[in-house]
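Have a look at this one before I ask anything.
Removed: one protein chain of the complex. Kept in place: all other protein chains.
Chain IDs A and B follow the sequence of writing; residue 1 opens each chain.
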Amino acid sequence: MAAMKFYCDAERCIECNGCVTACKNVNEVPWGVNRRRVVTIKDGEPGERSLSVACMHCADAPCAAVCPVDCFYTTDDGIVLHDKDICIGCGYCFYACPFGAPQFPSDGAFASRGKMDKCTFCAGGPLEDNSSEEFRKYGSNRIAEGKLPACAEMCATKALLAGDADMVSEIYRKRVVNRAQAALGKGSQLRQRKFGSKVDLEGKVTN
Amino acid sequence: MKLTKTSDQITQNRNNHSATSAGGGLAVSRRGFLRNSGLMAGGAALATTLTPGMMKKARAGTGTEAGGNANEIKTICTHCSVGCGILAEVQNGVWTGQEPAFDHPFNHGGHCAKGAAVREHGHGERRLKYPTKLVNGKWTKISWEQAINEVGDKILQSREQSGPDSVYWLGSAKFNNEQSYLFRKLAAVWGTNNVDHQARICHSTTVAGVANTWGYGAMTNSYNDIHNSKSILLIGSNPAEAHPVALQHIFKGKEENNAPVIVIDPRFTRTAAHADHFLRIRPGTDVPVVWGMLWHIFENGWEDKEFIRQRVYGMEDVKKEVAKWTPDEVERVAGVGEAEVRAAAKAMADNRPGTFIWCMGGTQHTIGNNNTRAYCTFQLALGNMGVSGGGTNIFRGHDNVQGATDFCILSHSLPGYYGLSGGAWKHWAGVWGLDVEWLKGQFDPASYEQSKGKDVTAMHTKGIPVSRWIDGVLEDKENIAQKDNIRTMIFWGHAPNSQTRGKEMKEAMEKLDTLVIIDPYPTASAVMHDRTDGVYLLPASTQFETYGSVTASNRSLQWRDKVIEPLFESLPDHTIMYKLANKLGLAEQLCKNIEVKDDEPVIEDITREFNSGMWTIGYSGQSPERMKKQQQNWGNFDYTSLKAEGGPCDGEYYGLPWPCWGTPEMGHPGTPNLYDGSKSVADGGLTFRARFGVERDGVNLLAEGFHSKGSAIKDGYPEFTDKMLKKLGWWDDLTADEKAAAEGKNWKTDVSGGIQRVAIKHGCAPFGNAKARTVVWTFPDPVPIHREPLYTSRRDLVEKYPTYEDRKSFYRLPTRYGSIQAKDYSKDYPIILTSGRLVEYEGGGDETRSNPWLAELQQDMFVEMNPRDANNNGVKDGDDVWLEGAEGAKLKVKAMVTRRVAAGVAFMPFHFAGHFEGKDLRSKYPEGSDPIVLGEACNTAMTYGYDSVTQMQETKASLCRITKA
Partner (left out) sequence: MRMTTTKSSHGHQMLKGMLATVLLVLILPLLPYVFAVNTDAPSPVAGSVPNPGADLWRAVRQRDGVVTGSSQVKGVETGVLISPAGKDWLEFRREKLIPYSAYVFAGVASALLLYFLLHGRIRIKAGRSGVRVPRYSRYERWVHWIMVVVFLTLALTGVILLYGRFVLIPLLGPEGFHVTAQISKWLHDIMGPIFIVSLIVMTFTFFHEALCRCKVDMIWFLRVGGYLGGKHPSSGKINAGQKSWYWAVVLGGIVLIGSGLVMYFPNFQQGREIMQDANLIHGLAAVFVIAFMFIHVYLASVGMEGSLECMTRGDCDENWAKEQHDLWYEEMKQEGRIGVQSEK
């Protein structure tokens, strides 16, 4: 059994921010803390692409490696969670994370960031599944209810995929093949616009 | 892995469809997968939330007890016309959760930022909480009784002193269907046609242009049908921001059919980023570029000649006009080169059927009706109409603007587009159970206009549209075709910052006797003026606090259940309508055949009443029972065809898309794609409507050699009347009751539905089988032509493409065109100003800017400007700037320097309000009801300019200058 992972299909993401607000919704995340965000590269220019990013639940999580109090743990499905009761709010996980996933409720002046908060893959935390306390501290535990993260479930265009890594990569692989097949079936070139393509603003693809 | 919820209904995946599990194979249910992967915490509930009666532990912070039962309530999102399904989880009357509605055929659980955040409506912190009155500049709480009494008195006083037309009933695209219908009725029994709503400033030009082309003015296919499109063209449409879930369908078509996506827009939008062709046009040059594409199509003989011969009138006249739009001229006027235009035209021609999508970018112009008709003509030329995967897929705006439009909360028609003629009034008086003479007596008996040399009374003349309400207040009353100015303004579910000329609006608001605002939020109407008295705020409930039907853009009707009880002291709109009507002495007439319980008219009774009257567009077959049944069986409807295969709704199309002909008993399945002759009418097929006569200048206007499947008449035919049935020998197919009702009537006025039933029984469309017409001889420009916007920077084109002449009285008001265009504003205001949307906000914005989850994502009003203009004006990204509109309004906003807009063009989103010309009006909101994010309203700077047929405002092409603040 492979680990649970996210994958955002950049050919489908339209920066509608549905994943962002879905997460705030089901986890009652306060203002200032954003477990998930959408980043747009080459904004306003041909080749613009958006990607939704939150905690990537890394196999060798740097946050877990650097934490001075070792408050992280990885579940059997590869979801990286942490214990807010043990966290001391030092911020090192944020420095270490390549994706900037850890969030803090306070702006941090006088080194008081508050307890770190981050995407839990909607798997709650170390407290009892679906208890009031778990919800208050960590948000939803949809995994324990047999569901998947709300962000992926509510993605407008099914760009954001979440679930078993093998399944996710299989879905994505099939999508890529599908896209190519549609072109090949018509005997024409793959129409997908490449990220790095030089398209002048009148829309003519020059590569 | 399939992300679909497991439930009693398994949606089958076909090999080439589902977006979540591309490719074929058995769809593994999530439950099965998770069980296999050992995820289930020992013994924990396996059931998904669709299993009834599942025990769920409570969520903290919501005031619920652990172990309480969660109800799952089905409703429809309130934010746009896609009509996404919403599953709301409610415990003990508190809205505690929101689950993706995987079974819903429109969105399969997907949402945009707004849809994913609707649960915040259950918090409602910034809501208008109780009736409020402005007294000496202070907001004072009053009771509902006092509010209704005082407002009613003011309204009656206005009538007494200045006639019924002095009260303006501005309604809402966010009313559900029943509320929309009731509201239009309320204005009618009050005795005025001064009633309107957002459609006027949104798709009015679409409805007018498209309906006058082939009979109905709505989206012809559906979002889902785009799966079948082999090419997709979007002009003036940015679904990535305005209809994100529509892209779920567009991408499916794009990816599985390798369909080219063409985006024509002045901005490189987020939609354009996913397109294969991007044509950057100068704002306001839609006709040149569409005719430019058609030029290549005619030049190369790519048009569908057979289709044109059978089903189109007037293409030769169009060809003459198109011949003028050579590639050089298109480039000169619109700014797009030959290669791009030809590539786009070829892409559409080579890949048929293709669909043509447009939104505000095309409609909001002085020549909006020209634009929309040009789009239709393009699709007719390619033969893309009446076919799955083709069509003109017009994306409507608000969640029920389609319904509100269909019920004609419009100053120029009664519900169902019956118009304002004597026959229309007779029909509806009959449905309402009212005496026509009594209705007549409600109106101002005088005449202020003439038609065909005869005097016409106020009852039969178009009222003032919302885009011009301020002129109804400010214009000299001698120049208005009604008794007096507008003195009492009722803003019901409508924001003010969606209309142009904000400075004059402030003046108009201050001149009114009384301003009444009925809304869940105060809106900018509460703060943008400097009044100290005479303003009433009445709290309305949102669509989550009531129930009823709503019509999505694809004409599907969906049933909503109530999620929570009205918050604070708010009341559902129809309850407020009844209370007001009661005060005005109109309660009995308003609800003659509608049961009222505790001042709340019963929704289902209203549905049944409009079923009994809305024959023109087929709102007659969607009874509450049929709609509710569909709601319970979302998962049965196919993702692409929207047809239920098996189950209790077998054979029906989701939403019974109108026209759903005949009575509910007849059981018509709805019409998923308009004008599609490949199906029989009984199965949702259709022809073009015979609306414009049978013959013109010796040319046959009926279809030639074309008929829908199974039609008894194998050629064109006019609309069905009793006489026609008798002539065809089908009269005796009617029952005795039907005969009694149908005698002397036609398919629109026969309230038994018999004429429709019999016509369909013989495979015929009740409204006839005609040609679409590309020449609308009743419009100012019969063949669409280009005219420069009123405020244009291309003074060199004004001579060849001038705007219209000024009109003395149009929708009761003098309307200027040429006298404005005559002045050269381009020296002082060199930058073209255009406007549009953001995904986080909707409409006037007070509702969504009060939602912290959305507000956090867009905290500042801004203007997009090109680096060249920024450098010319010494502006850096993030600087505060003054944007001055061509008529002097100054807005203080942040500059966003980006190449998204071309040099010489600036763009502003229109959802902000609460700042006015640099001043922050936050303190003027009632306490606790100020939205989280405030900003300048872009329409404060937008200028005069109104469509020549519908009075649509020109918000896509004005002028401005920008300086560093």
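We adopt the following convention: contacts are C-beta pairs under 8 Å (C-beta built on N, C-alpha and C of every residue); 3 or more make two chains touch, one makes a residue touch a chain.
Model, not experiment: these values are computed from the prediction.
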Sole touch to the unshown chain from A:Ala3, A:Val26, A:Cys67 or A:Cys119: residue A:Cys67
Full-complex touch with the removed chain, picking from A:Glu11, A:Asp77, A:Asp117 or A:Glu134, is A:Glu11
Positions on chain B where the hidden chain makes contact:
840, 856-859
Could I get the residues of chain A that touch the absent chain, sorted low to high?
9-11, 15, 17, 20, 34, 37-43, 49, 51, 53, 62, 65-71, 83, 85-86, 88-92, 94-100, 103, 107-113, 176-177, 180, 190, 192-196
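Criterion: only the chains that are shown with their structure count from here on.
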Between chain A and chain B, centroid-to-centroid distance (C-alpha), Å:
34
Enumerate the contact residues on chain B facing chain A in the complex.
1, 3, 16, 19-23, 30-31, 33-34, 37-41, 44-49, 56-61, 66, 97-100, 102, 107-117, 119-120, 240-241, 244-245, 247-248, 251, 255-258, 260, 263, 268, 270-280, 336-337, 339-340, 343, 839-840, 852-854, 856-857, 864, 898-900, 902
Which residues of chain A touch chain B once you look at their complex with the stated criterion?
1, 11-12, 14-22, 24-26, 28, 31-32, 34, 43-50, 76-77, 129-133, 135-136, 140, 143-148, 150, 152-158, 161, 163-164, 167-168, 170-171, 174-175, 177-179, 182-183, 185-186, 188, 191, 193, 199, 201-205
